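Here it is: the structure, laid out below.
As you look at this complex, bear in mind that one protein chain is not there, while each of the others sits in place.
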């Protein structure tokens, strides 16, 4: 009996947004009379952090503290149209829509402030702490709250903005497949280390090291959530899960969480991540979208690590102990490859 | 249709209701007294998101016949806060970003509380064991384990 | 553990920002840790009824007779819903973007095409009473031969899964049984390559397994509207799908959602909302329709299986000179979103590498299994698995380090991609370099010095001539049209005289077509 360690790598890219575009999202931003802003969306937060990241985008664009913004999602009466939360489009598409709406609202806010301070709006800047002041003269200042009150009760202005973001639809050439699928791409490379039991075919994760390039990391903690959770899902896809364990034979499908296999808290391994930020020219503050692609490099990296450990190639997902064991037996035992 | 009278303590308060035969505790909590913190995830005992404490012990409310808790004490996430103050576990989950979609969080917190109530200084392996009946599809478990460990150590630092 | 490598691409960023780039706490975290985040099922409505569906026991069968008379008399039953009760009992999700033909009923009428397909819906006072009524529905099936393998489904004489697509493949551009990608001359390059490697890859289906199952609650609201709490991932997609199926204006509905217990793609299909609302319409009461876990696992749509064949040509020095790919998406019995994934997959070829000759055929195939749908990494995950396993094998074949092999072949700014667009804003090389550094994986200095921003373009930007294929299908308008869409969406090339036959002036259901994929040629 022996357990063998091996390392494997994979590198990938991933398109951001719906393929071919044509997937608009809208946002509305408005202030109440106290200078607190609401973002109205119909976009869905599935856990990926849509509400949180659009809140930061809105606050940055308006030049107000994040606490002064609240994002309200997914009411078809109040939230304007959004294509939906899929295809890694949330941060990029909805983020851009929110940015556009916040820019328009900021314009009104600055005009209202200018009227109060009796200066040109172009001479004003926000301090990000809830104040607007004359550039180079911080003492000539007014709070966003006072601006909102003045706009509402004195000037008769609505501090609000509308935003839409649309990547125009592209066509596909039926013969050559010529098309414009996406405007930007995220990238990743991941190294997986595994341990393979050559008598049972069991594969245990030892560690992962990765580098993900995601455009601007708008919120590193949210990025970390996606990458750690997404890599876990990648391990799960690689080694464990399927509703049809004997595909294409449809029998013996799992009915519960004991039969549907996903790694438990005792199956996880250390994962060291580096995040690179090459801003996307059309992303909100350069952001792309980490949500979907984070699992993808894990699957082949594990398959390649298994080859490195015992010399068998498993080209069928999921890579179950049975498939590994059959392959080891077929080649007459484990054949560890040069250690990497 | 015959209903059975049922009384128990819910997060320290007495509650009374009438239940249909066969009603599980999850339905009783959610539909009869409006405590929506325990969630339905499977009805099979496999996901743990309906977890509650019965007399301090971790139970799956979906597999508990409601009338068996008569006279007993049932704790849910709804009772975890102390007034407006978050429980240290709740704070630790937040500080460690240990929730994404949030649907497993109520069950995870109850499982973690069941552990820390008996074992205030658990090892990582004990934490892993304690949350092993709870499925999380978002986080990869690592931040949840770190959150429980940091709540146990009383610190707010990431473990 | 996460490290931000601010040193890389620093010249392309202005990091002088106040809120962006900070690890601010999630807006919804307090709700999550106190259990107060409102999911669709957390709404308690007075007099709520429960909807359950009768599912097919067979993978493929004709429905000879469906007898619900005993079920209708069962205790607690408020309403039994049949296919004939559904106003427009045929739909395809992407009809909202003018893509594909209506091919899926809400409730099966004459035939079932997968095991678990809904046939009858029961609305009852309690879940128990709904289950009791389900047991009383009598269905006379005539089992038909079923097909489960994507390549078997394409053989002559294979059982026809879905009569809308009699060849068991989705129809692209009204003509093609696949989405093609042609760039350069792959066959010629393969013939002159130092090594050729052809391999087969397979991914079984994958279930999203969100901890919250799919579901919705629909309730009659004031002024003839319906309030709908939903787990959908795409609010207006669901609104407009319901408007179409139920044949009412979309503003009949007030959908509330937005806080969802995990989706991963499995909550795009609007699985529960149409029947749930119909139940509310037919009973005048709030109705709840939530999937059980077994339903979610077996009859909720999975990430569809894929089978992929890759044939690569590589030179001794490690340059990949040709890649030929044939991929089959297993769509299950209906289209849902697999048709879209196949196009996205074709666009993804040949992966993040500059390969001068690429040939791709991607098929969306119908089989007698649960329809597939989107999932995290849709259209790409399995292809990345195949490509990256293949890259590892190629590196092994030519005796190169797999990291260096990838850097050598990586696409760079200015290169021409196989779908004939210039590569921009690339960063694969840097990712490989940093991953190598993190993993203490030695790579040679010359590979450490390479950059996504250097040495791209030039000859690498050329569009290599692509031979015309002899069996080229006739050139037809590339527009993908459906019967449903044909009338209102005549956006280009309006037919000259004679005038078109009379048609309804506007769709009576009020669903909006958001856009028209394949509708306009914009490059």
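Letters A, B and C name the chains as they come in the text, with residue numbers starting at 1 for each one.
FYI, contacts are C-beta pairs under 8 Å (C-beta built on N, C-alpha and C of every residue); 3 or more make two chains touch, one makes a residue touch a chain.
Going forward, contacts and distances are computed from a predicted model.
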**OP:** Pick, from "Formate hydrogenlyase subunit 4", "ABC transporter ATP-binding protein", "Oxidoreductase" or "Hydrogenase 4 subunit B", the protein name that UniProt gives for the chain of this complex that is not shown.
**Re:** "Oxidoreductase"
Original post:
Touched by the hidden chain, which of the shown chains?
Top reply: A, B, C
Subject >> Residue of B:17, B:80 or B:111 in touch with the missing chain, whole complex considered >> reply: B:111
**OP:** Pick out which of B:59, B:87 or B:137 touches the chain that's been left out of the picture.
**Re:** B:59
Subject >> Contact set of chain A toward the excluded chain (per top definition) >> reply: 1, 199-201, 240, 245-246, 251-255, 258-267, 320-322, 325
**OP:** Write the list of chain C residues that the hidden chain touches.
**Re:** 52, 75, 126-128, 130-132, 134-135, 292, 294
Original post:
Taking the full complex into account, what residues of chain B touch the chain not shown?
Top reply: 1-2, 4, 20-22, 24, 43-45, 48, 51, 57-60, 62-65, 67-68, 111, 114-115, 128-134
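In the analysis below, only the chains that are shown with their structure count from here on.
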Original post:
Among line, ring, star, complete and other, which best matches the way these chains touch?
Top reply: complete
Subject >> Comparison of A-C and A-B (more C-beta pairs in contact) >> reply: A-C
Original post:
Distance from the CA centroid of chain B to that of chain C, rounded to the nearest Å?
Top reply: 35
Original post:
Hey, how far is the Cα centre of chain A from the one of chain B, in Å?
Top reply: 29
Original post:
What whole-number Å value describes the gap between the mean CA coordinates of chain A and chain C?
Top reply: 18
**OP:** Going through chain C residue by residue, note those that touch at least 2 other chains and give them in order.
**Re:** 25-26, 28, 209, 259-264, 293-294
Original post:
What are the residue numbers in chain A that touch two or more other chains?
Top reply: 46-47, 49, 221-222, 224, 228, 230, 233, 255-257, 262, 271
Subject >> Complex interface listing, chain A residues touching chain B >> reply: 46-49, 221-222, 224-225, 228-233, 255-258, 262, 264-266, 268, 271
Subject >> Touching residues (chain side chain B, partner chain C) in the complex >> reply: 20, 22, 30-31, 34, 36-44, 46-47, 49, 76-78, 80-81, 86, 90-91, 93-94, 97, 99-106, 109, 135-138
Original post:
chain B touches which residues of chain C in the complex?
Top reply: 25-26, 28-37, 39, 41-42, 44, 126, 128, 208-213, 259-264, 290, 292-294
